[in-house]
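The complex is shown incomplete by one protein chain, all other protein chains being positioned as in the whole.
We call the chains A and B, going by the order they appear; numbering starts again at 1 in every chain.
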Amino acid sequence: MPTTTELYAVDRNVYAFRCPECGALYYPAPMVCRKCRNRRDPSVTVYPDFEKVPLGGPCRLLTWTRIYALPEGIDRPSLAFGVVEFTNGIRAVGVLMTEKPKTGALLDARAGLVRELVGRDCYGLQLFDPSP
Amino acid sequence: MREVGIVGIGHTKFGRLDYDLVDIMAWSSLEALKDAGIEGGIDQVFVANMGAGAVNNQTGIASALVSRIFLEPAMAETVENGPASGASAVKCGYLAIAAGMADTVLVTGGERMRETTGWKATDFVATLTHPDAEYAYGLTLPAYGGMFTRAYMERHGLTEKHLAMIAVKAHRNAEKNPFAHIEETASIDGIWDGPHREVVNPVMADPLRLYDLCPVSDGAASVVLTAMETAGRFKKKPIRIAGIGQATDTHCVFNREDLLDLKAVRLAAERAYAMAGIGPKEISLAELHDAFLILEVAESEEVGFFPKGEAKKAIERGETEIAGRIPINTSGGLKAKGHPVGATGVSQIHEIVKQLRGEAEEGRRVKNPRYGLAVNFGGFGNNVVATILAKE
Partner (left out) sequence: MILDELEKRLRPPARAVPSYPPKVIVLASGKPLVVRQAENDDIPILLEAIEPLVRVRKDFYDIVAARMYAELLSQYLHRTLDPYCLIGTIDGVIASIVNGRMIDEKRGMSYHTLTIHRGLRCGAHMFAAKMEHHMDVLKQEEVFIVAESYLGFKRWMIEYQLEPRPDFQHELGGVGSYALTRKLYDTYKTRLLAGTRPVPPEVLRTADTLILPDEYPQIPGFKR
């Protein structure tokens, strides 16, 4: 039985998922390991879940865009996105927080609030210039 | 397996249609039946649609369509495969006839997206993406279009001007297509060289500009398929479905080894070529899924018309124009004809049939075409259907 604090805790991290059998790393989570076919069970009823590995830190920008037509619920004139690759080979999309993004640049990915949907705050990766 | 041909085609105008979705689909369906010279005798109906439930609050639309045009007791199903729903529904029709379960099939693709606002439509299409790793960020398909374009430009030296040239071609073709959503001319003087380019043709998904993106459209398109062995009873000569290929790729685009590799397009085309027993050189014209103009460029390379990175030279030489070596998007493409997502794949087939029959309008009619290729691109290339049609 979770405590009240645990019940209402908000997990603000972004995770990669490691196969407990062979150690292969994935993002986002698959339901089976591509390498060893080990099954993942998010309910932890029949099989164990994959190990959660916080995703963030140094990464390289592979490509990026800034969009000016945003979907419902995002009332701002533009939003920039980038695809990044971490040193462990994992790739992800993140919201670019840098003024002048450049393909190939080293960035620092941190988890943060990226979108507020009805009844759901979405936490994702925000991509910053690396701290000096 | 039996050979399958197309004996009837129908289309609504694309754009904003203030009618019920099923009425829109009924219109193109009846046009296709009329074109085939029949009023009934349909064994099976396949309806391609992506958003009736989410956007129009309607479900069970295949059954509704059958009833709206009195085709009961035909078998009927809705096919949803994102923006590739149309070609998937044609594929289902092909399979039903080839397998002998049906002799004559009506395939109708339809969508009514302008009932909602543009930003809601953008949000609805974005539900194709991964719910946590993509959608949650507010990531949209145009965002992927922008990121893909940047990566392509940086690797292959394509410029914004190349895209503007394709936009001008698309508008020129659409202007002569009575079904096209976009009726306005686009000129290089306005969208590229013009003094007010930054405002007239603003950046929407950097580096993609407004005129590099397709509009949000309503509309429907239909085809009547039948077994080639009995096609003689119809009004017009059948156009044979010579090849169909399909392939899938990773759901999250960022998980592709090479972000620029549209593997599903390549595999789908290769499979369609193998089935048709031809190669890219035999193709007379192509309808390529250009929701963002970069996709016309990249797909034209993946299907084998040009080596990787070389499409820009073909654009410069006008090879993809109506009178060029390989005319692409003679209808105006998604870019200018419009993109009612569920209808698009069927509309592409409609255009190829029209061209192979020699019925395309003056000024956008391809000379003596033999084979036509349609590429219908689902998600951001995670489910692609290629179809080859042949004039017998």
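Methods note: contacts are C-beta pairs under 8 Å (C-beta built on N, C-alpha and C of every residue); 3 or more make two chains touch, one makes a residue touch a chain.
Treat the numbers as computed from the prediction; the structure is a model and nothing was measured.
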item	value
Per the touch definition above, residue among B:V105, B:I166, B:A186 or B:I326 touching the missing chain	B:A186
Touching the absent chain when the full complex is considered, from B:V200, B:M228 or B:M275	B:V200
For chain B, residues in touch with the removed chain	18, 117-119, 182-191, 194-196, 198-202, 210-211
Residues belonging to chain A that touch the chain removed from view	75-77
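Throughout what follows, only the chains that are shown with their structure count from here on.
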item	value
Chain A-chain B separation of Cα centroids, rounded to whole Å	33
Complex contact set, residues of chain B against chain A	117-120, 122-123, 126, 130, 132-134, 136-140, 142-143, 145-151, 154, 202-208, 252-255, 259
Chain A to chain B touching residues, read off their complex	27-28, 62-74, 79-83, 91-95, 103, 114-115, 117, 122, 124
